[in-house]
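Written out below as structure tokens is the structure these notes cover.
A single protein chain has been removed from this complex, and every other one stays in its place.
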Amino acid sequence: MILKKEFIHIFRDRITLLLVLAMPVALVLLFGFTISTDIHNASIAVLDHAKDTQSQNFIQKLSSSNYFQIVSYPSTEAEIDFQFKENNIKLAIIIPQNFESQLEKEHSATIQIIDDVSDLNIASILNNYVRSVTQDFQNEYNQHITSADAFSITTKMEYNSNMESVYMFVPGIITLIMILVTALMSSITLAREKETGTMRMLFITPVNKIHIVIGKVIPYMIISFLSTIVIIIISVFVFKMPLNGSILFLLLLCIIFMLTAASFGMLISTISTTQLDAMMITMMGLFLPTVLLSGFLFPLNSMPMIFQVLANVFPAKWFILAIKDVMIKGSGFFDVWPYLTILFGMAVVFISISLKMLDKRN
Amino acid sequence: MNSIEVDHLTKKFGDFTAVNEISFQVKEGEIFGFLGANGAGKTTAIKMMSGLLQPTSGTAIVAGYDVVTQPKLIKRNIGYMSQRFSLYNDLTVFENMQLFGTIYKIPRKELKKRIMDSLAALDMTKQANLLVHSIPLGWKQKLAFATAILHKPKIVFLDEPTSGVDPIVRREFWNLIYETASTGVTILVTTHYMDEAEYCHRISIMADGNIRLLGTPEELKQQVGVNTINDVFVEYVKH
Partner (left out) sequence: MNALSVQKVSKVYNKTVQALRDITFEIREGELFGLVGPDGAGKSTLFNILTTLLLPDSGDIKILDMDLIADYKAVRQVIGYLPGTFSLYPDLSVKENLDFFAVMYKSDIEANMDLIRPIWRQIEPFSKRKAGKLSGGMKQKLALCCALIHRPRILFLDEPTTGVDPVSRKEFWEILQAIRTQGITVLVSTPYMDEATLCDRIALIQNGSILGIDTPEAIMKHFRGSLYTFRSADIFSLLNALKQCPLQCNYYPYGEHCHIAFYEDMEKAMPQFLQFLEEQHQEHGEITAIQPSIEDCFIEIVKMNSHE
């Protein structure tokens, strides 16, 4: 009944409804089109230690893609540094010695990528291009041989080993939406009941307080879950984001994070008495840290130590780490279980504190 | 001299007529009781008289100014106090009075003197630096009244000033009203306490946007043939 009533509230409040439904789509499109604008003919340098047939093929592949323009072939790593300092290149690639024989004998080789840290966004985009070129190269090669001889090339990045993905914004937006819809909306709706005095009316009925709170929070969890699915669909089909992990596991991950966000919203609503309070506390206590300290817009490892430590306290960082691994690396439960445990633990702690606060009758 | 002259004042909200061609005059220094059931149109009428709301038709001259053309001058020359909004709880008594005094542009030195004088008159000098939040409701209401007349307005509108206040403080409050009126200030007051209606020089009773009765409490009782204003009210505001 509380659930039904909450849905009536939501559907009667057209503006909020529109905002909640349209925001995820708008955010994804906004970020998608602004951040992932294609970069053509970026200047790069290639240091070829191997100088064999395969390395030549690979370089050929690189330069024939219209992503890159190879502007120099340095012969030492010091030269690469120099090129970076002179701002001649955006990225450098180092092909290891014995590239060809490694591929033939060990079926694997590692190409090293060096980024220009001064522009992390571009760096991460270029990284991805290198990846996709490498992938193409590998696929072409593997087509002609039997699977036993297939090889793989891994890329190794320097300077910033976390910047694997241009698609960073997708986990980021999913996180934001869940925080906004689940935590913010549920803390506001609970605070509104306090403000109108209806919370008192609910509390003097024989219904359990926890049922009241759950009934009020679930509709927002459902809405934000739907938003999340919309975001994933858009990012996979419109922006061609890879989804390497299991979709079911991804959704489970989202549900767990939603629980964490909702429990945070509950906690906020127990300490705030007005909707304005609830909004301010959610914004300052949860939303801003999520934007700033989750590694979503600003890479964490370039921040002062204190912020890196602080970031651990907020659920967003852990969720983003987990979702990235699942979507891009295709990780499963056994790879990301520590993150899941942390998120779940946070939810348990928040919920138990808010229940305790709710139970106090004063 | 009349300090309020209302002439066929009307306010319509769409199809609904909140105030329907009311006319009356209030003399300088008079205490005028403005009674009526909830939703009879009292608040709308007061809003028009204090320049907050444009009438649909009709006019009113308040403190010598026209509500239609000179609402700003009216606001400067009236005081207003309501039961709901009166003082800021998180400011001290003195800060509250200073704030309202400054809004009315009372010169700094003069303002300080007036505040101290009016606190002394209320016997509240010691409480000047207490947060309004911490003083009892009855005192708050007296203080709100003192604040409303700090800029020496010619007319004060009091909207249910004594709602929920205890019987003793209620009487002290009326004492203040009497003292203020005796200095020539016109008072227009609404109340749901019918004994307070008897303290007014004249009263009007509104129902459905119209003024049904108007006169001194004595006249009204005689006219209706009952003993108390409460009976007059019940007789005229049957639902």
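Here the chain labels run A and B in written order, and each chain numbers its own residues starting at 1.
Heads up, the rule we're going with is that contacts are C-beta pairs under 8 Å (C-beta built on N, C-alpha and C of every residue); 3 or more make two chains touch, one makes a residue touch a chain.
No experiment lies behind these values; they were computed from the predicted model shown.
J.: Among B:65, B:80 or B:233, which one touches the chain that has been omitted from the display?
T.: Missing-chain contact among the listed residues: B:233.
J.: Would you indicate which residue among B:38, B:69, B:129 or B:183 is in contact with the undisplayed chain?
T.: B:38
J.: Quick one: say which of B:57, B:102 or B:182 touches the chain that got left out.
T.: Checking the options B:57, B:102 or B:182, the one contacting the hidden chain is B:182.
J.: Identify the residues of chain B touching the omitted chain, counting contacts across the whole complex.
T.: Listed in rising order, the touching residues are 36-40, 83, 136-138, 160, 163-169, 171, 174-175, 178, 182, 192-195, 198-199, 217-218, 228-230, 233-234, 237-239.
J.: For the chain that got dropped from the picture, name the residues of chain A it touches.
T.: Interface with the chain not displayed, on the chain A side: 1-2, 5, 8-9, 12-13, 196-198, 200-207, 361-362.
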